[in-house]
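Could you have a look at this structure, given as structure tokens, before my questions?
A single protein chain has been removed from this complex, and every other one stays in its place.
The chains carry the letters A and B, assigned in the order they are written, with residues numbered from 1 in each.
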Amino acid sequence: MASSIRVRATSYGETTEVQALIQHPMDSGFVKDAKGEIIPPHFIQQLTFEHAGKPVFIADWGGGVSKDPYVKFAFKGGNKGDDLKISWVDNKGATDSTTAKIQ
Amino acid sequence: MRTTTILATVLLIANGASAFAASEADYKAAYAAAEAANTEAGSLRNQWTTTAATLAAAKKAADAGDFDTAVTRAKEAEALAKASVFQATSEKERWKDLEIR
Partner (left out) sequence: MTRRLPVHVATAALALGVLALAPSAHAADKVDPAADKAAFQNYFTTKFPKLKLEDFVNGPYSMNEDLHKQWQEKEEFPPYEFSLEAGKEMFSKPFKNGKSYADCFPNKGIGVRQNYPYFDEKEGKVITLELALNRCREANGEAPLSYVKDDMAALTAYMAFTSRGKPMDIKIPNDPRALEAYRKGKEYFYTRRGQLNVSCATCHVQSPGERIRAEVLAPALGILNAMPIYRSEWSGMGTTSRRFTTCNSQTRAVPLNPQDDEYRNLEYYLSYVSNGLPISGPGARP
């Protein structure tokens, strides 16, 4: 199955800029469907970006984040060719992860 | 004189009474009129969502036995439907006023 994570990491001298688009319904648990029944909560609870074994960005999310979330951030360090590992876990215990090379 | 006054008062009360309490028949007539106007709007492909909502509100009130509200809503719906018919008919020519030339 294709990964739910698209990521692009680019090195600009001392900083690495990262963009990621994650496919996930991010249901808050407050929205009703056409029949009037609550769509159960289903959202990413933690998203982690790791470089050289250390986390460089951790997001603790809840139902307030919209569907198919997009993240953009920069961190100090990271060189071209390095690995960047991205993983998430949601409230149902599902996970996904991927590794991208910094360009 | 006294008889006339009593008669006048009785008549006044009778009229007043009917003005305050709508009957189911009143509602059915008002609803039918509104529906007819809305159907006409439908044939012109120009119904308003608020017409349908107001008709539904009229029916809901009637189902609960509140014919006064039902008649008021039905008359509102009829006004909305008639306005939508007027809009469709007048826009047949008026649209040209907006056209970029």
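The working rule: contacts are C-beta pairs under 8 Å (C-beta built on N, C-alpha and C of every residue); 3 or more make two chains touch, one makes a residue touch a chain.
These numbers were taken from a predicted model, which means no experiment stands behind them.
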item	value
Those residues of chain A which, in the complete complex, touch the missing chain	2, 6, 8, 19-21, 23, 66-68, 70, 72
Residues from chain B at the interface with the omitted partner, ascending	45-50, 52, 80, 83-84, 87-88, 91, 93-96, 98-101
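Everything below uses one rule, namely that only the chains that are shown with their structure count from here on.
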item	value
For chain A paired with chain B, centre-to-centre distance based on mean C-alpha positions, whole Å	56
